[in-house]
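The other protein chains are all here in position, but one chain of the complex has been omitted.
The first chain written gets the first letter, and so on, giving A and B; residue counts start at 1 in each chain.
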Amino acid sequence: MIWKTFLFLLLCFVSIAGISFPIVENPVHWYQYPMIKGLEENAKIIFFHVPTAWLTVVAFFMSTVYSIQYLRKKNLDDDAKSYTAAQLGIIFCILATVTGAIWAKFAWGSYWSWDPRQTSIFALLLIYGAWFALRSSIESEEKRASLSSVYSIIAFLTVPFFIFIMPRIMLGLHPGAESIEDGKVVQSASPVVDFKMNGNMLLIFFLSLIAFTILYFWMWRVGYKSLIYRDKILKQSSRG
Amino acid sequence: MEGFYKFLSNNSIFIVTFIVLIVWAGVFFYLNSIDKRIRQIEKENKGERNEK
Partner (left out) sequence: MHSKAFALFLKDFRSELRTRYAVNSLAMFILVAISVILFSIGQEKIPQSLTGGLFWVVIFFSAMSGLARAFVSEEERGTTLTLQLIASPSTIFTGKLLFNLILVFLMNIVIAVLYSALFDEFVIRSFYLFVLTFVLSNFGLAISSTIIAAIISKAGSKGTLYPVLSFPILLPLILTSVQLTSNCMVGTSFAESKVDLAVIVCYDVIMLTASYMLFDFIWKD
């Protein structure tokens, strides 16, 4: 169980470093972050907000992969895996949306402004919501598994469209985002044009990404195993 | 003690850090306990299968 200790210490370090390291004009020591004009302290959200958004996408992708797997092999364990991935996905999706909205209040002045990525995560939230609504309406296990697999594959197919369409329709506000107007790529309309991380900021960012990903896989494994064993025990007790 | 309070009120970010650490520790130990219980059930299941 070395990796658990490692994960624990890593996330402890990331949260201490991500929240409390100072931001200074000219970073000298390794623990200092550079000042980003227009963001200042707000820039620290990147250590926590971006990993949650990333995990939302990973969870959605995994849920679809196991849906395909279920349709091919008709093994209910795959459905449990897909279901757990989606459950975690909706948790991280809500986290990403809420943290993003609170941050946006301070950085852009309003909680919600229909920026391309905000709209995309909203669409993801809708898909997850619809998926769970569909699952809760079906009682038979096999039917529920196959119907929700089909729906999650169809929903997954719409995601590339969002990625492609959104920047064409609305202006990007996220730091580093670009918008396409009249076929030309223009810089984002956000107050933060120049978003550059220095070495240690990047390092902590990637450490945070790694730590959150490990955490996600751990949670996912615990989740699907408990689902599978619950079903097994229920079946055993009903048999006698 | 007085100085400590002053330090905290000037650097309230440390309180935030502290709360985040507590939340993370809570999540971690909760997950760990579930993981342990699942491992136990896994073992019992295997044992039963061997008996049959």
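Methods note: a residue touches a chain if its C-beta (ideal position, glycine included) is under 8 Å from a C-beta of that chain, and two chains touch if they have at least 3 such contacts.
Just so it is clear, the structure is predicted and the values come from calculations on it, not from any experiment.
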Within the entire complex, the undisplayed chain is in contact with A
Tell me which residue among A:Val98, A:Ile169, A:Leu202 or A:Ile233 touches the hidden chain in the full complex.
A:Ile169
Residue in contact with the excluded chain [from A:Ile23, A:Ile138 or A:Ile210]
A:Ile138
Touch with the omitted chain, as defined above, among A:Trp54, A:Tyr151, A:Phe205 or A:Tyr229:
A:Tyr151
Per the touch rule stated above, chain A touches the missing chain via residues 71, 123, 126-127, 129-130, 133-134, 137-139, 142-143, 146-147, 149-151, 153-155, 157-158, 161-162, 164-165, 168-169, 182-183
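We adopt the following convention: only the chains that are shown with their structure count from here on.
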Which part of chain A faces chain B closely enough to touch in the complex?
4, 7-8, 11-12, 15-16, 19-20, 218-219, 222, 225-226, 229, 232-233
In the complex, go through chain B and note every residue touching chain A.
11, 13-14, 16-17, 20-21, 24-25, 28, 31-32, 34-35, 38, 41-42, 45
